[in-house]
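Complex shown without one protein chain; remaining protein chains in place.
After this line comes subunit A, so read on.
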Amino acid sequence: MRFSWRGLAREALRGHAGWTPHWRSPEQPQPGYDVVILGGGGHGLATAYYLASQHRPGRIAVLEKGWIGGGNTGRNTTIIRSNYLFPESAALYDHALQLWEGLSLALNYNVMFSPRGVMMLAHSQHDVQSGLRHVHANRLAGVDNEWLTPAEAKAFCPPLDTSAAIRYPVLGAALQRRGGVARHDAVAWGYARAASALGVDIIEGCEVTGIDRDPVSGAVTGVQTGKGPIRCRKLGVVAAGSTSLVMAMAGLRMPLESFPLQALVSEPVKPVFPCVVMSNTVHAYISQSDKGELVIGAGTDQYPSYSQAGGVQILGHTLEAICEMFPIFRRMRMLRAWGGIVDVTPDRSPILSRTPVPGLYVNCGWGTGGFKATPGSGHVFAATIARDEPHPIAAPFSLDRFAGGRLIDEAAAAAVAH
């Protein structure tokens, strides 16, 4: 079913009785597929969609342990930007940003991409120098980024306190106007719907418990799941915080550690916050959703954990910074807070790669900021799987960069200073 004005009008007139589920979710998988994507988050669904729409490698399945939209894709703070320092990162994230700009049309699904501008604050001379370096590097790489004075920052975001009286006064800000936010659930649903329409089987409630390999060549031959064994020629692992556990099934140790990352939202209020503001120095990340809630990102805990519940002091730390910079929010109440498990690499850059195991591919290590890359990540990972060679944009993010010492030490990749 394609969404259109005519369809909307027809359903409005007959009480919305004609809508059907957006994607097929077969209870049981087929016995075998050409490509299996392990992980039905945004990146995994995008991978399946671009595989099916651009490469047609045969039958494709996405196996999801929980349900579509129930993981980190549906619980992040949805910040989208591409103003990363290094050329490899800028190429990857700007590829994603360009896909975001046409995504709703491409998927025939409103992902509510809203390029309202992402402003990153500087609070010290070091921040100013680092911010200006990013601005210059980005403009050389063809990525928009501009420097604002405190007065210009205040004009762009009126709730911001730019007085000299606060503990860490605002000395300037980098602004990427093409950056913004999108509706995270709609991204998962839209990709699931578009992939399903192209014949991809999306199997929910299907946990992978083992990876089958050919005893001679070592190549992947299938997976063991809670719904029985499934044969496959190629397996793409897109399992975020659980990647280490999945890759261990194939005997691989990963350069990853998993941490709880928290976010919280306030009670909904009238539109008051026109953009996205980030401050790496005082750890504050804030925007306002279309529902009116302030969406606030906090940091990770310092220790690896799968508990999906971080320390309360992490939330307190972020809220102190928010209250200092935005005094008008001091009396707002927070509605809920939650945690998700993110997989972090030593250089804070993702891994999009083939592996030493033939037929096994991995897309992981997005750490605290993977949502913004969803379309680009899926696009280049699909090409890497289909051609069994790295897409040019994905090539620098290979797993063997750690052995080769070609790290992409991207401080801008972390949502927190490190």
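Criterion: a contact is a pair of C-beta atoms (placed from the backbone, for glycine too) under 8 Å apart; a residue touches a chain by one contact, two chains touch by 3 or more; residues count from 1.
Please note the rule applied: contacts and distances are computed from a predicted model.
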Review point. Can you tell which of "Fe-S cluster assembly protein SufD", "Sarcosine oxidase subunit delta", "Thiazole synthase" or "ABC transporter domain-containing protein" UniProt lists for the chain that's not drawn?
Key: "Sarcosine oxidase subunit delta"
Check your understanding: Which of these, A:253, A:291 or A:331, touches the one chain of the complex that we don't see?
Key -> A:253
Point to revise | Option touching the unshown chain, where A:114, A:279, A:305 or A:318 are the choices | key: A:305
Review point. Among A:244, A:262, A:374 or A:398, which residue is in contact with the omitted chain in the full complex?
Key: A:244
Point to revise | subunit A residues that touch the omitted chain in the full complex | key: 242, 244-245, 253-258, 302-307, 309, 311-313, 346, 402-404
